[in-house]
Each structure stands twice: as structure tokens, then as C-alpha cells.
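Complex shown without one protein chain; remaining protein chains in place.
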Amino acid sequence: MKALLDKSWTWSFAAALLVWLITITYTGGQGAGEILTAALSFATFTIIVGLGQMLVITSGPGNVDLSIPATMTLAGVVAMKVMDTDTSRMVVGIAAALGAAFIVGMFNYALIRILRIPPIIATLSSSFLVLSCAISYGRGIRIKPPPPLADFATARLWGIPISAVLVLALSIAIFFILRRTLYGRSLLAVGQNMRAAWLAGIRVDQTRFTTYVFSALLSGVCGILLSGFSGGAALNMGEEFLLASITVVVIGGTSVAGGRANVPGIWGAALFMYLLVTMLNTFGASAGLRLILTGLMIITVITLAGGEKQQR
Amino acid sequence: MLTRRHVRQALPFISLAVVLLATFYVQPRAMSYFGLNLMLQYAVPIALATIAQMFIITANDLDLSIGPFVGLVSCIGATFLTQSPLLGVFLLALLLVAYGLIGALVHLRSLPSIVVTLGLSFVWLGIAVLILPSPGGKAPVWLKALMGFSMPVVPLPIIAALVIGVVVHVTLMTSSYGVIARGAGGNDKALVRAGWSMLRTKVMLYMTAGFFGILSGLALLGLTTSGDAHVADRYTLYSIAGVILGGGEFIGGRVSPLGAVVGAITLALAGSFLIFLRISPDWQIGAQGAILIIVLALRALVSYGEARQ
Partner (left out) sequence: MTVETIVLDGVEKTFGAVRALQGVTLAVGAGECVGLVGHNGAGKSTLMHVLAGTLVPTAGQVLVGGVDVTAHWSPAAARAAGIRCVFQELSLCPNLTVAENVRVSHRALKGWGWKPRARKLIMDKLDGIFPGHGISADDEVADLAIGKRQMAEIARAFTVTDAPLKLVILDEPTSSLDAVTARQLLDFVKAEAVRGTSIILISHLLGEVLSTAGRIVVMKDGMSVVEKSGRDFTRDSLVKAMGSEARHAVRRAGQAASVAGVVLRAGGGSLTARKGEVIGLAGLAGHGQTRQLLSIFARKSAEVEGAMAFIAGDRQTDGIFNLWSIGQNISVRSLAAMRRMGLVDATAETALEEEWKTRMAIRTPDVNNNILTLSGGNQQKALFARALASDAKILLMDDPMRGVDIGTKQEVYAMIAAEAAAGRTFIWYTTEMDELQHCDRAYVFRNTEIVAELSGDALTEENVLQASFAEKAA
């Protein structure tokens, strides 16, 4: 399993560290801890959806989940509306939101499998439908999360966000799922060669179905947490996570061609992306310059980390 | 002999006819020179962006930056091109070179195009925001005149779409160099073995895509008359959907220029159709998704029959 510990992920951590060091050198060491804490809390959300995106991308070339933002929004809206600021309805709300996310995942795979639509288009089309559902159901009303949910989403222990610790546990779990469970190994096999996987006795459909549902559920979790964190669901709350989820997966060293996943890389990449924006803000860069530099960084990192080594 | 392959190739055209007829049925007044002109005017920039995307897809890549790129072109057009045309043209030429360089980078380092163009989309947007922090500027007079030109009998957008489709069809589908370009998507190793340079082919494909991206931005500017960095953010998704609706495939160099243009027009029409139907704004975007799904479902049905034959 050397593939999982491929050194490509060290890039992202090194880059994150470098950016952080530059920032605190510039500020003269001020706020070094706070920056890290903030980075952890914001990166957490990206990491949750990034893990889901990683599983989908690993399931083979052309697989990508573009419905993540819409699913997050739907889950957030459903959770807030069902809970209706009532603490006692929290569990019901979470269940309803995850149920909605589950349905989205099922729908995505149904489109891909039954209608044979390329995943990128399938998840794109379904995201339009899902977003409409969220808009129609939410009707623009902003409902606050129940206090315990808000407290949980923003809680910190010695400067470390509690949610980050839980997501770390989740990441470790996914790391082992990929290495040592039948599902994980099936996913890696399907990602490399779907036909060969089928002929090797792997349940391809079941594996891909699980993957899309897994991704949708993680989007759901992220939507609920983010609603708790930012005082309610918003219709555009998922927007930035579409590009972010893909970015962290790829910068983190997961193969876009499928079959090779990288969990630690997602952490490094998510921290790097957040710290980069922080650094540029600290320097007082304008919005345009910030965008340009962010873009150039993505291109530089992927160029340095290198692409797929071509077979022969 | 009419095979299912023919049916599948005809599908983009059938979908367009259905959407068009449905639109006329709901809103008979659309069936006029003026109505068609109005409904289809934005089809031209979308079709051009779709063609740009198609050239990238021919090389088995995907361009996630075409939307912001079109936005950037519209910003340059509304500022530099109006104030000092020479500088404007120079900047646009620079963008063309940039596209070629990106193609070379993607090829030489065998990078995933999705990620590179993802990063690039930030770069284009950033430059556009620097040029025009908020929507503004003015389109060159000649551009406005060109896009607002009234053709006799047939509305300009229809003529324009037809010309774009045919010109690209001839270059990519029937010319001898078009064969090489598509072959690059079908089997790049075979091309290298036959002594062709993949680097040159890929750079050419990317530059052609950049060229059509620039045309798309200028066409859009001629319609909106002022520049806006975010004006074409949706074009990335539209262009991908247009290529696929038009019968193209993501890998294997299987694309269809005429289909892509028709796909783009269908998407543009679908927007008007939904407005005519008076669908609640909440569901507009969802209905667009539904149309996409229905068309693709039909295609799957035809292909399924083809496989069974």
C-alpha cells in the first residue's frame, strides 16, 4: 500500500507551512496561533466535502461530483427548517437532512447507471434540480440553528475546533476503509479499470453506488455543520465548495485518472488553500490580485507535483 | 440505410426542433423575425464558447476556465479595445498565446487539464476584476453594430450559428489536418508513431479554443455593450453541456461541431421557453437540469437499442 503514502501529499503540507511562516514573519509573529485555529475551522468544511469528492474522483476517470454545493445547501435548508430552532428536534432534523442527501446520492448514481450519462453532466443536471428544491423549500427564510448545534460547530478545545478533531477521526476512518475494507479495495480497483474489476469478481455497481451516496452524505454533514457554524443556511452557502473540493483533492495528490486516493493530502491542501488566502489578506492584496495568485499557486503546485506518470 | 447511429447523430437536431416547436406552441409570437432574433441572440456567444470547449474536448481535456475567460475578453474589449484598439488587439493576442502555452504545459508535464484550467479560471477572473472592478466600460462601436446588424429575412443569430457550425465542421471534420487533431484524441500513441508532434497538435487545439473563446467574449460584449468580469461565469457549464448535448463524448476525440452549435442553441432556447411557460423562478434552474436529463435519457435509449442490435 505504498501508493497511499505516496510522497506527493507532502508537497501540500510543505506549501501550507511555508505560507504560514511567511505570514507570521510578515506580522512579526503576531496571531500565529489564531491564524492556525481559523485555518483549521474553515479547512474542516472543505475537508469533509473534499473526502467525498476524493472517493468519487478515485472511482475512475471522468468521475466527479458537481452536486456537492447543491446537496450542502439542501441539507442545510432541510436541517434548519425541520429543527426550527428547537433543540429537541435536532436529531430529527439531522436525520431528515442526511435522508435528503442520501436521496441525492441515489439519484446521481441512477442517472449515471440507468441513463448512462457521464458523471460530470449527471451530477451537474441533478445539482440544478436539487438547488431548485432547496430554493423552493427554503423560500428564502433564514432560520437560526438550535443553540447546541451552533455551540458544537463553533466549539474549541485549547484552540482546536472540536469539529476538526471529529473530521480527523473521519479522515483516519476513510484512510483505513480504503486500505483494508472490501469496499475500499473495490473502489481502487474500479477506479483503475472498471471492466477488469468486474471480471475480477468485484461488485462494480455496488461500489460506485456506495461512493456517490457516501459523497452526498458527506456533503450533507458539511451542510448541517456549516449552517450551525454560520448561524443558518443560505442558498449560496455551497458555492465556493465546488471548486474548493476539486482543488484540495487534486493538490492533495489523488490521481485524477482514478484508482489512487490520498487522504492526508486533502488536509495539507485544504490548510494550504486557506492559509494562502490569509497571507494575501495580510499583505493587503486586492481581490483581483488574490484571485490571480490563488490561481497561479494551483497551477504551480500541480506542475511541481507533476501529473500522472505515463505508462511507458 | 438508416441505422441507430444515424438516429443518434440526428438526436441533437431533433431535440432542437422539439424545444423550438414547444416554444412556438406556448408563445406563437416568438415565431417571427423579431421573436427569433430576441430569443437566439445570446446563442451566438454561447455557441462560440461551446466550440472553444469542443476543441479542448477533442484533445481529451476539459476547460473549466472558459467562462471566466469569456468574461475577461469582454472586460478587455470594453476598455482597452475601445480606448486604444492597438493595445486591445495586442492583449487579446497575448491571451491566445497564453492558451497555447497552457496546452504545451498540460502536454509536456502530462497534467490533468481540469486542475490547470481550474487554477486558470481564478487567474482570468482576477485579471478581469483588476481591469474592471465593477461592470462598466463601453463596447467598440463597430462591435455593437456587427452584433446588432439586421439581416434581411433570416435573423443574424441563425446565419451566424450556421456559418460557425459549417466553418468548424469543414476544418475539423473534413480537412486533412482536422483528421490529425481528432486522431490525437482517439489514439495519441498512434499519432506519435506516425511521426506527428503531439505537442504541436495540442498547442494548436488549445490556441483554436482560445481563438473561439475570444470571439465568444467579443460577441457577448457586442450584445451587452458593457464589460463585466462575471458576465459569463455560467458559460463553463453551458459549453460542456452544449458539447455533450450535441453528441460529443468526453474522451476518444469524438466530437461534432454542428451538433455542438445546435446543442448551444438548444440550451439558449430552453431559457426562453421556461420564461414563456411562466415557471416559478424557483424552478427555472431545476427545469434546465430536467431538460438536460431528458435529452440525455433519450440519447441513452437510442444508444441502448444500438448496442442491442
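The first chain written gets the first letter, and so on, giving A and B; residue counts start at 1 in each chain.
In this section, a contact is a pair of C-beta atoms (placed from the backbone, for glycine too) under 8 Å apart; a residue touches a chain by one contact, two chains touch by 3 or more.
Because the structure is predicted, anything quoted here is derived from the model rather than measured.
A.B. asks: So which of the visible chains would the left-out chain be touching?
C.D. replies: In the entire complex, chains touched by the missing one are A, B.
A.B. asks: With the full complex in mind, choose from B:G88, B:P112, B:P157 or B:G185 the residue touching the hidden chain.
C.D. replies: B:G185
A.B. asks: For the chain left off this view, which of A:L21, A:A169, A:L182 or A:L304 is in contact with it?
C.D. replies: A:L182
A.B. asks: If the missing chain were put back, which residues of chain A would it touch?
C.D. replies: 2-3, 176, 180-182, 185-186, 188-189, 192-193, 195-197, 199-202, 255, 259-260, 311
A.B. asks: Residues of chain B in contact with the chain that isn't shown?
C.D. replies: Looking at chain B, the ones touching the missing chain are residues 174, 176-177, 179-180, 182-183, 185-187, 189-196, 252-254.
Note that in this section only the chains that are shown with their structure count from here on.
A.B. asks: Taking the mean of the C-alpha atoms as each chain's centre, how many Å separate chain A from chain B?
C.D. replies: Chain A and chain B have C-alpha centres separated by 29 Å.
A.B. asks: Okay, in this complex, where on chain A does chain B touch?
C.D. replies: 61-62, 64, 111, 114-118, 120-122, 124-129, 131-133, 135-136, 243, 246-247, 250-251, 256-257, 286-299, 302-303, 306-310
A.B. asks: Within their complex, state which residues of chain B touch chain A.
C.D. replies: So the residues of chain B in touch with chain A come to 62, 105, 109-112, 114-116, 118-130, 133, 237, 240-241, 244, 249-251, 280, 282-290, 292-293, 296-297, 300, 303-304.
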